[in-house]
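A protein chain is absent from this complex, but the other protein chains hold their places.
Labels run A and B following the written order; every chain starts at residue 1.
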Amino acid sequence: MNLSNLSNLSVGLSTYLLVGAMLFSLGLYGVFSKRNIIAVLMSIELMLNAVNINFVAFNRFIWNQKVDVHYILNGHVAALFVIVVAAAEVAVGLALVITIYRNRQTTNVDEFNWLKW
Amino acid sequence: MVGTVVFFIFAIMAIAAAWGVVTSKNIVHSALYLVLSFLGIAVLYVLMNADYLAAVQLLIYTGAVAIMIVFAVMLTLRGDVSESNLSNHNWGWGALVATAVFVMIALVTLGNTDWRVLATPWTSGGSAADLSLLLLTQYMVPFEAAAVLLTVALVGAVILAKGVKVSNESK
Partner (left out) sequence: MFKEMHDLFRWAWLIPALPFLSFLLIAFVTKRSKGLSSTISILAILTSLGLAIAIAIGLIQSGAELVEHPAIVAVNWLNIGGLKIDFGTVVDPLSTMMLFVVTLVASMVQIYSLGYMHGDKGWSRYYAYQSLFAASMLGMVLATNLLQLFIFWELVGLCSYLLIGFWYFKVSAREAAKKAFMTTRVGDFGLLLGILFLYTKFGTLDFVALATILNTNFQDVALIGTASYVTVMAFLVFMGPVGKSGQFPLHVWLPDAMEGPTPVSALIHAATMVVAGVYLVARMYFLFDHADPIALQFVACIGAFTAIFAASIAIAQDDIKRILAYSTLSQLGYMMFALGVHSYSGSMFHLMTHAFFKALMFLGAGSVIYAMHHKQDIWEMGGLWKTMPITGTTFFIGILAISGVPPFAGFFSKDEILATALHNGHPIIYGVGLFTAFLTAFYMSRLFFVTFCGPAKPENHTKESPWSMTIPLIILAFFSVVGGWVALPEHNFAFFVHYGEYEPEMIDWALAGISVLAGLLGIGLAYVIYLKKAISAEKIVATFPGVYKVLQNKYYIDEIYLWIIKYIMGGIAQVLYFFDIYIVDGIINGIGFFTRSSGKVLRKSSTGQLQTYAMVFFLAVVIIFMVFAFGENQLTSLNPLATLGGVK
């Protein structure tokens, strides 16, 4: 992108992809480094949203066509399913967290080390 | 022009909110930042002419998922709320790896000349009608499967959250 034409800036596919990448990386950082399990789940949601942005962006920029009766909306469909699964996953995940909290009185990931040697 | 400005405002808002989610020490703040991020993303969807999807995003993510998270926070809060979302001892490595991943993706994205495209005029698909046509014809099976998945998740979450009843005889 040419900086001199900043006023004529049009947003292309790459920009959206970069936004998605940043959200993904931030979510990844959250997964790695937060102690609270609910924070980890939130970070996972961030990652899923980043993926959704990618899907929709590709659909908008590259697959902008109509074939017979259908519009090519595969990206939207994928994003929709991701949302569905994410919702289900959050539900079950939080239920699990509550169960664990009931048993161990903690949400600290460091203490979930029953797979330790 | 307007589109570009709006894009930048809300894209930066989404990213900044995401940054807040992962760096805030207060878990309630994190949850609220998450809501903000979802909002930003919804606007981005609108900008990409994905109306229906934006609506779904708001309804489900901000309207259900975020609320659930807040409830879970409420149920599991312990100790001082302003210290409830700390980083663990490995946060340096995490940052490193996350940055590396970002760099990797960015390299791929920017290096690909095919993707340096601008928006072509919209074919005006993307409404609920168009999407549902696809869902009920081409993607029929995944649609049904998703329905089953949701049912299972619902039941499972209820059972897990309710807990197992201890029978009286075993006392």
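Keep this in mind: contacts are C-beta pairs under 8 Å (C-beta built on N, C-alpha and C of every residue); 3 or more make two chains touch, one makes a residue touch a chain.
This structure is a prediction, so every number in the text was calculated from the model and none was measured.
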Practice problem: Determine which one of A:11, A:31, A:57 or A:94 touches the chain that has been left out. | Solution: A:31
Quiz item: Which residue, B:26, B:88 or B:127, contacts the hidden chain when the whole complex is considered?
Solution: B:88
Quiz item: Contacts of subunit B with the missing chain: which residues?
Solution: 88, 90, 93-94, 97-98, 100-101, 104, 107-109, 111-115
Quiz prompt | Where the unshown chain meets subunit A, residue by residue | solution = 28, 31-33, 40, 109-110, 112-117
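Following the convention adopted for this analysis, only the chains that are shown with their structure count from here on.
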Quiz prompt | Centre-to-centre distance between subunit B and subunit A (centres being mean Cα positions), rounded to whole Å | solution = 5
Exercise. Over in the complex, which subunit A residues touch subunit B? Could you list them?
Key: 7, 9-19, 21-36, 38-39, 41-43, 45-46, 49, 52-53, 56-57, 59-62, 64-66, 69-74, 76-77, 79-81, 83-92, 94-99, 101-102, 105-107, 109-110
Quiz item: Which residues, counting only subunit B, touch subunit A once they are in their complex?
Solution: 1, 3-4, 7, 11, 14-15, 18-19, 21-22, 27, 30-31, 34, 37-38, 41, 44-45, 48-50, 52-53, 56-57, 60-61, 64-65, 68-69, 71-73, 75-76, 78, 84-88, 90-91, 93-95, 97-99, 101-102, 105-106, 109-110, 115-123, 125-126, 130-131, 133-135, 137-139, 142, 146, 149-150, 152-154, 156-158, 160-161, 163
